[in-house]
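Starting off with a structure, shown below.
What you see is the complex with one protein chain gone and the rest in place.
Which chain is which? They are A and B, in the order written, and residues in each are numbered from 1.
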Amino acid sequence: MEEKKVILDIRNFSVSFEQYEKGFQKTKLPVIRDLDVTVHGGEMVAVVGSSGSGKSLLAHGILGILPYNASMGGELIYDGAALTKERQMALRGNEIVLVPQSLAFLDPLMKIGPQIRKGKKDRASKERLNQIFAGYHLKEEVQGLYPFELSGGMNRRVLVSTALMGTPRLVIADEPTPGLHMEMVRRVMSHFRELADKGAGVLLITHDLEQALEVADRVVVFYAGTTVEDAPASDFRSEETLRHPYSKALWRALPQNGLQFIKGTQPYVKELPKGCPFGPRCESCTEQCKGEIPSREVRGGRVRCIHAV
Amino acid sequence: MKRVNGRIMTVFFFALAVLFLAAVTAAGWVFSEEALVTDFSRKNLGPGLQYLFGTDWLGRDMFIRTLTGLSMSIRIGILAAGVSSVLALLLGTMAATMGKTVDAVITWVIDLVMGIPHILLLILISYALGKGLKGVVVGVALTHWTSLARVIRGEVMQLKEALYIRTARKLGVGGFEIAWKHMFPHLFPQFLVGLILTFPHAILHEASITFLGFGLSPEQPAVGIILSESMKYLAMGRWWLALFPGLFLVFTVVLFDVAGENLRRLMDPGSVHI
Partner (left out) sequence: MKAHFIFIGKQTIRMLLLTFFVSLAAFILISISPIDPLQANVGQVALGSMSPEQIAKLEAYWGVGEPPAERFFTWAGDFFRGDMGVSLLYRQPVAKVIGVKLVNSLWLMAIAWLMSGIAGFVLGVLAGLREGSLLDKLIKGYSLLIASTPAFWLALVLLMVFAVWLKILPIGLSVPIGVEASGVTIADRIRHAILPAVTLSITGIANITLHTREKMIEIMESDYVLFARARGESTFEIVKNHALRNVLLPALTLQFASISEIFGGSVLVEQTFSYPGLGQAAVTAGLGSDVPLLLGITVISALFVFGGNLTANLLYGIIDPRIRRGGARA
């Protein structure tokens, strides 16, 4: 896998919200800081973090669809060159695609077929869609249905189909399996695995470590807006191979490892502690943890913890 | 910091609006005698420094007449909007708490009131009460409660299902105590904002019904009457008789809207940081 080409390389990525009030004063809310993710072609990378930690903003940042009062910083490299606004506009929906989490992301008043074709009526688009549907064993009649008419079994395949009208090289899946049972999760994940096996890079954004481990090659652990660890999925087989105390805590919280949860909650962006954001909940926190925490290479993975060995 | 700042602006606008409205109301009251003074030596004067809004065919000072008229409109509006809002609070709460039949009846009445165009219903009520001031107040009060009642009905229904209310009920807290201690504090802001936002409509409808000739007697300088009288002199080019009183009326209504909107912003914690 090492020799595979890097498709997406994100360094020190940050997203902050500017809030204007009357009197034109603004505050900056740094929702994401120091986020590093790399995705290779053919690889499936999972970004795992708890719900509401701003993970979706990563997807929106890559696609260039952040709300107007958000600004982003850091380096975004796609396919060897900086991912500028112009490139984002040209590539999204085409080479860079998003698979949404639910049918709520489809226009309720537009039939499935035209909607996936983005309103295009030319022959080529129609044939392409027919092919995609055939590949997922979806009947052609499904194209004439409205989103609310889809059955639970169909809607996942329809949502994945939306990504395939172009020639996807980077697939971003934002919580693609909310509230599904494991059997269904496996089936959905197999669709993504298939895409990765065909050479695309897949970035899976999820709060569920368990399902991430099922399919992903690498897992990036996200805490309070920062990536704390980047490790091969195999490292999650035991606590010892992990590097960051939060990753270890996540591991211990897995059902097969005893469902032990740590105390406390993730800090709100406005009340971040100095230095390591995990500090207040960490057993091995020391005075040095309140300083700058660089990202280090440890045993073939990356970690933001000065104590990690 | 900024949060406080936004709030200060909101409070400022609210206070400004209220202050202005209070000033108009008070001034109109004080000058109510003067508004009727006729002086033929100064009739039909255009607007100028001495008579800001000009004078009419009887030499009455239009500025003072406008102030007095607006003052009366505001007082009628406040009375009618107050009655209307209390009605909305009562009926909305009743619909939400007293079972299906009561709910159905009240919802039906709301649909009924909304089915007759407001002005027509005002005419009917005014007729029923033999025209005059009473008809206007009762009419405006009876036509403006419907939308607020709907809001309150929905709010109470939501509150009823809220976890803390259900918990309180299970703990054996009495119905009245729940209503007073747990529901009222939630409803009050809604009610207050609804009340203030009813004013502008009440004033507009008061002016309209008076303009049509149903409300106050022609001797009283209500804005509707001033404007209705001005129509006869429009063709003679006495534009100031209609323009300024109307502008002042619009300004007053806008100010009530501003006050209501700002109050809503103050009361709603969610909108403060937008």
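Structure notes:
In the analysis below, contacts are C-beta pairs under 8 Å (C-beta built on N, C-alpha and C of every residue); 3 or more make two chains touch, one makes a residue touch a chain.
Model, not experiment: these values are computed from the prediction.
In the full assembly, the chain not pictured is in contact with A, B, by the touch criterion defined above. Summary of contacts with the chain left out: across B:G46, B:G99, B:P117 or B:P218, the touching residue is B:P117. Touch with the chain that is not drawn comes from one residue among A:M89, A:A134 or A:M182, which is A:M89.
Contact between chain B and the absent chain runs through residues 108, 111-112, 114-120, 123-131, 200, 204, 207-208, 211-214, 227, 230-231, 234-235, 237, 239, 242-243, 246, 249-250, 253-254, 257.
Interface residues of chain A with the unshown chain, by the touch rule above, are 60, 63, 65, 89-94, 97-98, 100, 104-110, 115, 118-119, 146, 148-149, 162, 166.
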